[in-house]
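A single protein chain has been removed from this complex, and every other one stays in its place.
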Amino acid sequence: MKSCVWQQASNATDITLDQAHAALEAAAKKAQEIQTKMDIAIVDAGGNLKAFARMDGAWLGSIDIAIKKAKTARYFDMPTGEIGKLSQPGKPLYQIEVSNGGLISFPGGVPIKNAQGTVIGAIGVSGSTVENDHTVADAGANAAQSGGGRGVTGKQ
Amino acid sequence: MKSCVWQQASNATDITLDQAHAALEAAAKKAQEIQTKMDIAIVDAGGNLKAFARMDGAWLGSIDIAIKKAKTARYFDMPTGEIGKLSQPGKPLYQIEVSNGGLISFPGGVPIKNAQGTVIGAIGVSGSTVENDHTVADAGANAAQSGGGRGVTGKQ
Amino acid sequence: MKSCVWQQASNATDITLDQAHAALEAAAKKAQEIQTKMDIAIVDAGGNLKAFARMDGAWLGSIDIAIKKAKTARYFDMPTGEIGKLSQPGKPLYQIEVSNGGLISFPGGVPIKNAQGTVIGAIGVSGSTVENDHTVADAGANAAQSGGGRGVTGKQ
Partner (left out) sequence: MKSCVWQQASNATDITLDQAHAALEAAAKKAQEIQTKMDIAIVDAGGNLKAFARMDGAWLGSIDIAIKKAKTARYFDMPTGEIGKLSQPGKPLYQIEVSNGGLISFPGGVPIKNAQGTVIGAIGVSGSTVENDHTVADAGANAAQSGGGRGVTGKQ
């Protein structure tokens, strides 16, 4: 019984690589549907990089932006675009972007939650318009809960 | 006699760890009263980190912001929000945030003064709205003067 | 029952502020016993700063070293001195210190484990000889398991 509890514990508080790959695949699939090429980054509950993929032809400058979007979404447990609304000139969080080694405050970063609603990581997407970036990130975040990704481990 | 003078000087111009902990505790208590979770940083008269605490569940992105708010408040001996008024587009200190390895110019950083009015350090708080951040920082700064904190040293 | 499970989950995978303060207090107490003045940093399971205290008179240069020691210990789940043995000229990990924004590979950083042996964070201590630093870090790491620290929250 106890091992069951601890296994749940592990799953509950941090994203697994299988979940991260499920998010990457769903995001890339959505990116193709809307005919875009994206950089996609996944960070864990601690804000540390867990998985990353740059689709062929996607912007080089979006590598860093995708990673920073994922970190920003986890750092404040909200979509990155929400922060951007507050960081405009004259708004409460003006210039927050210079903190944490550089934040990205426009859409494309989304927290990843488990079935219980606990934040277990985040996804950041960059490579198109911010609307498209957000759409793709959202698709990835939703898929992460299923955790059915074909991982790099070769196991189903 | 001379050494006595200098010892007083030292006590007078720099925050002690007991004072820093008094500020941390008062700030955390206020944070709980207003039902928020905060990152709280204290810097000394030299602008160097003296004490820090991240309440359970507080934002990861607020670690750096709390520390930067404390430094900013001491670097210019004024509440951080005052700087923000001057750093808007078209204002005299536009883009000052990129200096000093990154400043935070919205509310939540407050200088800490001793009973004589000398600045001995500063407190930075991040984790909620800037109004809440400032309220919590203010509670901490006021408590630091008393210096009655139960320190990490185990002494009362 | 479920809430109990999840509470355990939370405790099991990441250090709490109470545990961090228990570590800080035990470390500071040990530092006083051996007549040293230390900078003491605690990071969580994600390597993010959780708590920090600089004893009065402790080195300013040890702020960054204590934090980097704690991060290094968590980044590789071993005491920092173990890495230093492998990073000497001619050894397998020569110059590893330039990675991760700067590692510290001499003693004074120790992982913090819970009762089940899971790493939940780490402590880094700097301010004296590396032997003293390690002794103080070890005292802190051992105390963190108890979690009985008087936190900044004002609760016992």
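Lettered A, B and C in written order, each chain numbered from 1.
One rule holds for everything that comes next: a residue touches a chain if its C-beta (ideal position, glycine included) is under 8 Å from a C-beta of that chain, and two chains touch if they have at least 3 such contacts.
All figures in this text were calculated on a predicted structure; none of them were measured in a lab.
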Neighbouring shown chains of the undisplayed chain, as defined at the top: A, C
Candidates A:Leu24, A:Ile65, A:Val125 or A:Ala141 - the one touching the absent chain: A:Leu24
Which residue of A:Gly46, A:Gly108 or A:Gly124 touches the chain not shown here: A:Gly46
Where the unshown chain meets chain C, residue by residue: 46-47, 72, 74-77, 89-90, 92-96, 98-101, 103
Absent-chain interface as seen on chain A, which is shown: 16-17, 20-21, 24-25, 27-29, 32, 40, 44, 46, 48-56, 60, 63, 150-154
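Following the convention adopted for this analysis, only the chains that are shown with their structure count from here on.
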Most extensive contact between chains (C-beta pair count): B-C
Same-site or different-site touching of chain A by its copy chain B, using the half cut: different
Inter-centroid spacing, chain C versus chain A (mean Cα positions, whole Å): 29
Centre distance in Å when chain B and chain C are each reduced to the mean of their C-alpha atoms: 23
Intercentroid distance (Cα basis), chain B paired with chain A, Å: 32
Chain C residues counted as touching two or more neighbouring chains: 44, 46, 48
